[in-house]
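Please read the structure below before turning to the comments.
With one protein chain held back, the other chains of the complex are shown just where they sit.
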Amino acid sequence: MAVKVPGTMGADAQTRNRAAGEHLVLLRSLARELERAIEAIAHNNLAELEESIATQQDLSVRLTELAHNRREAGTQPPSAHNIDLDLRGEIQTAAGELQKLNLRYSLLIEHSSRSAAQMAALFRSFRGQIQEASGARENHSTLSCQV
Amino acid sequence: MRVNPNLVPNILADLQQSQAAVNIALQEVSTGKRVSQPSDDPGASAAMVQNGIDTANLDQYTQNITSLQTTVQAASSALSSVVSSLTQAVSLGTEGANGTNSASNLQALAGQVQGILTSVVSQANTYVNGTYLFGGTVTSTAPYTADSSSPTGYTYNGNNSANSVAIGAHLNIQVSLPGSQVFSGASNNVIGALSGLVTALPSGNSSSISTATAAVTSAVNYIGQQQAFYSNAESQMNAQESALQQDQVTLTTQATNLVGVDMATAATDLSQAETDNSAALAAAAKVLPVTLLNYLSTPQ
Partner (left out) sequence: MGGLTTSLLMGVQALEASEAALNATSNNIANANTPGYTREVAQFSENQESLTGGTVIGGGVSLDSIQSVRDELLNLQIQQQTSLQGSADTQSSILQQLQTYFSNTGSDIGSALSAFSSSLADLSANPSSSAVQQSVLSAGENLANSFNNTAGGLTTAQSGADSQVTQSVAQINSITAQIAQLNAQLSPSVMSQQNGGTIEDQRDQLVQQLSQLVGVSISQSSDGEVITTANGSPLVMGSQSFQLQTTTGSDGFQQVLDSNGNNITSAIQGGQLGGAIQMRDQTIPGFMNSLDTLASQFATAFNAAQAQGFDSNGNPGQAFFSVPTGTAGAAAGIQVALTSGSQIAVSSDGTVGSNGNVANLSAALTNALPSGQSASGAYGELVYDVGNTASNASAQSSAVGQNLLQLTNQQSSVSGVSIDEETTNLIRYQTAYEAAARIVSTIQALSTVTLDMGSSQSY
């Protein structure tokens, strides 16, 4: 039977820490993307927004995969899952920040979507006015018939 | 400089123009006129004022000629009849002068000449269309009335003037001669000659009868000359009538050129204007609604 030496990492632990590290980076990157998106909306910079969303999509997919993998790994006994304590703390912090940011971001998106929908409605009524002007042809055919 | 995104004002302006063109063409076809109001063509409108006056006058001149020709012909035929009467009187006088006549013959002859005198006077009093033809400008009183105090037995009630009538813009024509010239002229008094013969015949004096007869002969020639006046007047009026017809054509052509429109041309113009208008409308219909508005989806 292998004897565990406290404080030393085995190969498994290294892998686990690497995975955790990746998780942290993803969380922080996603948070940065949300901030970028918020700034893009404030600047009316559509291109920037679209880029950020694409990146967000990418990141969130990877995060979801990670979550899925961890679930599967969750059947193993707790002692096998230890990662670095600091790392764990940082992940928790990052996750918390992300959620708060996401909340603000979702409010902004909601508000903006409502505005865009209103503008679309405005367009449709404007379009009606233009159609009226070209209706003049109706009168013309009557004239010809009279002549 | 960006392209103007607001095309609507331009398109509407173009449509207004092409519609206006249709309206003008339509009006020309239905009225036959290119110019309906002074602003359409100020110069033409101004010229039409005179054209209108000239046309109205021309119609009246033509009517004047028609009524004058009646009176001129009446006068002329009166004089022809006077000529035959006078010729008859000459042969009576000649007969009376041959020295073979009895007093009663001579009386009879004088009576016949008196009859001729009466008929000549009635010719001199010809009355046509409400006027006496030989009274000068005194047209409503008979020129000659019997007057026993007069050497000729008749008094002239007319004057020596004559009316000139307008038969053209710058043409007046004298259409009558006063009786004082024709029948009782200083140079040749026709009535006087006849009444002289009436007086001479009963005398039986051949020489005086011959002299009196010669006076009547001279009167025949004189009347013949007077007639020339009337046939001359008639020719002038005929010529003027033709000239007026020419003028009428000229005025009508001028009017059409100024304000009228040729129907065939007008119909073609209308057709073209309508085609152009249809094209303008079709173009506008294409341009105006082609924006992304067409592609906006409806919200849920």
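Residue numbering begins at 1 within each chain, and the chains themselves are lettered A and B in the order written.
Keep this in mind: contacts are C-beta pairs under 8 Å (C-beta built on N, C-alpha and C of every residue); 3 or more make two chains touch, one makes a residue touch a chain.
Since we're looking at a predicted model, the values are computed, not measured.
Participant: Hey, which of B:Q107, B:N172, B:S207 or B:T250 is the one touching the hidden chain?
Facilitator: With B:Q107, B:N172, B:S207 or B:T250 as choices, the missing chain is touched by B:N172.
Participant: Take the complete complex as the reference. Which residues in subunit B touch the chain that isn't displayed?
Facilitator: With respect to the unshown chain, the touching residues of subunit B are 1-6, 9-10, 13, 36-43, 45-50, 52-53, 55-57, 59-61, 63-64, 67-68, 130-131, 135-140, 159, 161, 163-166, 172, 291-293, 295-296.
Participant: Considering the whole complex rather than only what is displayed, give the residues of subunit A touching the chain that is not shown.
Facilitator: 15-17, 19-20, 23, 30, 35, 37-39, 41-44, 46, 49-50, 53, 56-57, 60, 63-64, 67, 70-71, 73-74, 76, 78, 81-83, 88, 91-92, 95, 98-102, 104-113, 115-120, 122-123, 126, 129
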